[in-house]
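Let me begin by handing over the structure; questions about it come next.
Excluded from the complex is one protein chain; the other protein chains are retained at their positions.
Chains here go by letter, A, B and C, matching the order in which they are written, and residues are numbered from 1 within each.
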Amino acid sequence: MHGKGLRGLSVATIVVLVGAFAVAAFYAPLDADQGFRQKIFYLHVPLAIVALVGFIVGGLLAIQHLRTREPIWDLRSYVAIHISLILGVGVLVTGAIWAKSSWGVWWLWDEPTLVSFLIVFLLYGTYTPMRFAIEDRERQARYASVFAITAGAFVPICFGAVRAQPQEVHPQTFGSGDLPGPMWLTFLVCLAGMALLFYTLYRFEIAAKLARGRLRSLRRQLLDDAPVQRRSAAPTI
Amino acid sequence: MTTAIELAGLGRAYGERAALDGVSLSLPAGSTLVVFGPNGAGKSTLLRILATLLRPTTGTVRVLDGELPREAWKVRGRIGLLGHDPLLYRELSARENLRYHARLHAVDPARVDELLDAVGLGARADDPISTYSRGMVQRAAAARAVLHDPELLLLDEPRANLDPAAAAALEPLLTGTPERPRTRVVTSHDPAGGLAEADVALGLRAGRPVLLAPAAGVTVDQIGALYR
Amino acid sequence: MFADTLPGDQGTPYVVAAYLVFLALLLIYLAIMGVRVARMERDLAELDDLVREGRDTPPSSEQEPERIST
Partner (left out) sequence: MRVLAAVLRKELRLELRTFESVPGMVLFGLTIFVVFHFGLERASVEGDLAAGILVVTLLFAGMLGLNRLYVADEEQGGFDGFLLAPVDRTWLFVAKATALFAYLVALEIVMVPAFALLLLEPGLGQALPELVLVLALTNAGFAIIAALVGAIAVRTRARDLLGPLIALPLLVPVVIAAAGLLEPLLREGGAGGLDAKWLAILGLYDLVFGLLSVAVFDPLLED
């Protein structure tokens, strides 16, 4: 009952994502000066946008959790942030690869989006250890929500502050205005694919966690030996 | 004769473990409920819930005229808690601690000195709490609990490690006066003494209420059975 | 038609590497989730057996634990 609609969603995701990458590889024209290397752009930037939006969505879900105090919102906030962190790893690695290919160096302090993403990633990296450090479930959820809201508000501010730094050495390849039509279209398709991927993984993990919660309560009723609940960062419903 | 405390199916769980489960009772204003039960039976949990420091997980709690936890703000400041933790800063003196609490509760500072003398701490009032004996700390904590003249007093084994002189000194404070009776919830391990001062007796075992009756009809060995 | 979008200049290995990294990340995540789901299925199977056992043998009558009440 939890996983309804997941199969359709997964198929849609695969179709859109693979289609997007195919479009990026074969249809999108070559960038004037960067040539083929520029094609990492179609992976790295959508990934970064989806991860950041995921963090902010995690904050919004946390607001809802503090307002209603229902554990389901805490689960949703946790899963949104959890998946954004995983995509975040992808963003940092592909960002480093892009920096290496375009500017010959694995990391670049002048590239504001990369730097601010690293700061946001370091902040959210403490989300899971913080949850793990609190034993009482209810308090763990509450403190995690306060963290998620604060960190969610931090994301735009961090990008603003880092971007305001003077050394803007490298041309900003991702600017909404200056992309020619076909590139812009390809980018949108890739972004849609990545967003769909996020949503599918999100629904998938929530279904898994709810099912596991259901399973545990069934086991408790049948076996009557409530398995001693290990400390864990993840919420259990 | 309004009721001071109204509990219906009150429960508090920490994850899987139920610290308190299915406690229901109604305590008229001005009367004294004495709670018996072995350690870990949930006595302190019950007091913390009544003191608005702990949210109940199941059931409804109505204390004075506020339904907890939604209307906790209505009753906060009208409840006095004397728990195991004196809630006093060790490095500050008794006077400084009480002055701080007086300012929080908007109580006239003069009452601080008055209370300090009443509990017999007048001489040592300006020494840090860390230099106090266990009994003196309990006196200071009792003074803090009644500083704002609460309508409801929650006492967690108030007479623990108190010498007779200290117990006598605290007695008038903790019982309230005939014309201004105080509703009291007291936890106790002393069946005889506890029953003597109780109007209603509650026996807790592993969080469940196994005994709830007017104190008059309860015998000492029924209380004793709780601990076996 | 593809000639102008897929030349073999020196950028290619990096692009391919980036997409492979993304794929690897995805696969690792799916593998972990797969393990979790498998563990869940094993628990479910165990519970199914229990239910089947329970239904075959009539449940023994449980004796209400004695309560102290006045």
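Of note:
Convention: a residue touches a chain if its C-beta (ideal position, glycine included) is under 8 Å from a C-beta of that chain, and two chains touch if they have at least 3 such contacts.
Quick caveat: nothing in here was measured; it's all calculated off a predicted structure.
Taking every chain of the complex into account, the absent chain touches A, B. Touching the missing chain, out of A:Ile72, A:Met130, A:Ala192 or A:Ala208, is residue A:Met130. Considering the whole complex, the residue from A:Ala153, A:Leu188 or A:Leu223 that touches the absent chain is A:Ala153.
Those residues of chain A that touch the chain absent from the view are 66, 119-120, 122-123, 126, 129-130, 133-135, 139, 142-143, 145-147, 149-151, 153-154, 157-158, 160-162, 164-165. Counting the whole complex, the residues of chain B in touch with the unshown chain are 48, 51-55, 69, 73, 76-79, 81, 83, 85-92, 96, 100-101, 103-106, 128, 144.
One rule holds in what follows: only the chains that are shown with their structure count from here on.
Put simply, the C-alpha centre of chain A and that of chain B have 49 angstrom between them.
If you average the CA atoms of chain A and of chain C, the two centres end up 20 Å from each other.
In chain A, there is no position where the chain touches two or more neighbouring chains simultaneously.
Taken in their complex, chain A has these residues touching chain C: 21, 25-30, 34-40, 43-44, 47, 86, 89-90, 93-94, 97-98, 100-101, 197, 201, 204-205, 208, 211-212, 215, 218-219, 222-223. Across the complex, chain B is touched by residues 136-138, 220, 226, 228-229 of chain A. Partner chain A is touched in their complex by these residues of chain C: 2, 4-7, 9, 11-12, 14-15, 17-19, 21-22, 25-26, 29, 33, 36-37, 40, 43-44, 47, 50-51, 54.
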